[in-house]
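Note that one protein chain is taken out, while the other chains of the complex remain in position.
Every chain is named by a letter (A and B) in the order it is written, and numbering of its residues begins at 1.
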Amino acid sequence: MIHDTAIVSPLAEIGEGVEIGPYSIVHGNVVLGDRVEVGAYCELGVTTPLGDGSPLVVGDDALIRSHSVFYESSRFAPGLVTGHRVTVRENTQAGAGFQIGTLSEIQGDCTIGDYVRFQSNVFVGKKTTIGNFVWVLPYVVLTNDPTPPSNDLIGCNIKDYASISAASVILPGVTVGTHALVAAHACVSKDVEPHTVVAGVPARAIGDTGTISLRDGTGRPAYPWTDHFTRGYPGHIVDGWKAKEDGEN
Amino acid sequence: MIHDTAIVSPLAEIGEGVEIGPYSIVHGNVVLGDRVEVGAYCELGVTTPLGDGSPLVVGDDALIRSHSVFYESSRFAPGLVTGHRVTVRENTQAGAGFQIGTLSEIQGDCTIGDYVRFQSNVFVGKKTTIGNFVWVLPYVVLTNDPTPPSNDLIGCNIKDYASISAASVILPGVTVGTHALVAAHACVSKDVEPHTVVAGVPARAIGDTGTISLRDGTGRPAYPWTDHFTRGYPGHIVDGWKAKEDGEN
Partner (left out) sequence: MIHDTAIVSPLAEIGEGVEIGPYSIVHGNVVLGDRVEVGAYCELGVTTPLGDGSPLVVGDDALIRSHSVFYESSRFAPGLVTGHRVTVRENTQAGAGFQIGTLSEIQGDCTIGDYVRFQSNVFVGKKTTIGNFVWVLPYVVLTNDPTPPSNDLIGCNIKDYASISAASVILPGVTVGTHALVAAHACVSKDVEPHTVVAGVPARAIGDTGTISLRDGTGRPAYPWTDHFTRGYPGHIVDGWKAKEDGEN
C-alpha cells in the first residue's frame, strides 16, 4: 500500500506488494522489487550528475526504515534491510541480504558483497570494497584520502568474514584480511593478515583470532564466528559453513 | 495543538496541552502525558515484534525535537528532552529529566536512571545500565558484544554521577564507578573505580578526580561536579547535594 501522502513519480517502477510510508518521496529513476517496504520521510532516487544514468534498483523483500535517503545509480540485491536515516549515494553495488544500521552513510562508488552487516553510524568512503559476510560495528569509519585534501582517493578493502569493532578507523588503501578482527577503537594503518586480531592506535597485531574464547561460559572459540553465529543467514549458507567446519574437524 | 498534517492514531492516549508538529506520526500504542511537545517529522510508537506489547509512554512536560523516532514498549518518566533525530528502540526505561542529544541512539533493553544527560551522537547498545545523574558526552559509544558477532551481549554499567568524555568507547560489560571520569577518546576495557580518572587506548587510571581543578580561574576542584554545576536540576536535588557537601566540610 502506498500512503496517500507519499509522492511517487509515475516513472518509477514499483513491484507487487510494495508499501510506501507517509510523506515519502520516490523519484522517477527508481526500480523497487516486490514486497519492498519503505518507511516514512524517505527519499529514493535523488538525482545526481555523479551517477551513470542508471536507476536506483532495490531488490525484492527490502525494508528501508524512516528518514533514509538513496540516490539514483545504485543497485541492491534482494533482502536489503536498513535502519533509520541511512544515506546511500550513487554508484554503489551491494549483494543479497545487506543490512545497514541507523545513521550509516555510504558515499558512493562502492562495491559490497553478500550478507554484509553494518551496525549503526558506519561511514563508508568512496571507492571502498567490501567482501561477503563482513561485519562492521557502530561508529566505524572507512576512510579514503591519504593526504587530505587530495584527489587521490584510495578505498579500503575489507575481505570476507572480517569483523571490525566499534569506533575503529581504517586508513586509506588498507586491506583487512579474511576472518580478521579489528578491536574496538583501533586505528588501522597497515594491512591486516587473515585470521589476525589487531588493536591500538596505531593498530598492531596482537594474536590469532583462534585464541579468543566466547564469553558464554562454554570456553568454545569465538572465531571463526561462522562456527557459532548463524542468526538471520539463509539455511543453505549456514549449511555450507557447517559442512566446512565438519570437514576441518 | 496538533498540526493539521500530523497523523495521530485514534488509539493513542494524548494528555492535555500536547503539541504535535507538522508531518509527525503517532501510532496507536502510545501514551503521551500532559504538555508533551513533539516537533516535526517525528514517528512515535513504531511497532516491533521485539517489544513486550506495552505502549511507548512519554511522561509529562517532555520535549521531543524534530525527526526523532521512538518505538513502542519504552517508558520515560516526566521531563524528557531530546535533540533532533534521536532514535530509541523498545524496552527502554528511563527516569525523570532525561536529556538525549541530537543523533543519539538507544538500541533498547536499557535501564536509565534519573536526570541522565546524553549530549550529541551518543550510542547506547542493548542491555546497558545507567545510574542517576550520569553525563555522556558527544560521540561516546557504549558497546555490548565482546566477540563480534556473537549472541553474548553484555551491557556496560555506568554508575551515578559518572562523566564520560567525548568520543570514548566503553567495552562490553565494563562498570564505570560513581563519580568517575573517563577522559576524551579513551577506550575503556576494565572497570573504573569510583572517583577515578581514566584515559588512553586502552584506558588506564591516571589519578583521582579530586586533583582536577576548574578552568574558571578560581582553582576550585572540578569534581565532584555536583559541588559547582547545578544548571537545570530541580531545587530539591541541588539542595540535597549542598547538604551533603556541607556535611563533608
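One rule holds in what follows: a residue touches a chain if its C-beta (ideal position, glycine included) is under 8 Å from a C-beta of that chain, and two chains touch if they have at least 3 such contacts.
Here the structure is a predicted model, which means the values were calculated and not measured.
When the whole complex is considered, the residue among B:I2, B:L63, B:V81 or B:I212 that touches the unshown chain is B:I212. Only one residue in the set B:A40, B:A77, B:C156 or B:V198 touches the chain that does not appear here, and it is B:A40. In the full complex, subunit A touches the hidden chain at residues 7, 23, 25, 41, 43, 46, 67, 69, 85, 87, 103, 105, 107, 121, 123, 125, 139, 141, 143, 145-152, 154, 167, 169, 171-173, 187, 201. Within subunit B, the residues in touch with the undisplayed chain are 5, 22-23, 39-41, 66-67, 83-85, 102-103, 117, 120-121, 135, 137-139, 163, 165-167, 181, 184-185, 200-201, 212-216, 222-223, 225, 228-229, 231.
Note that only the chains that are shown with their structure count from here on.
Between subunit A and subunit B, the centres computed from C-alpha atoms are 28 Å apart.
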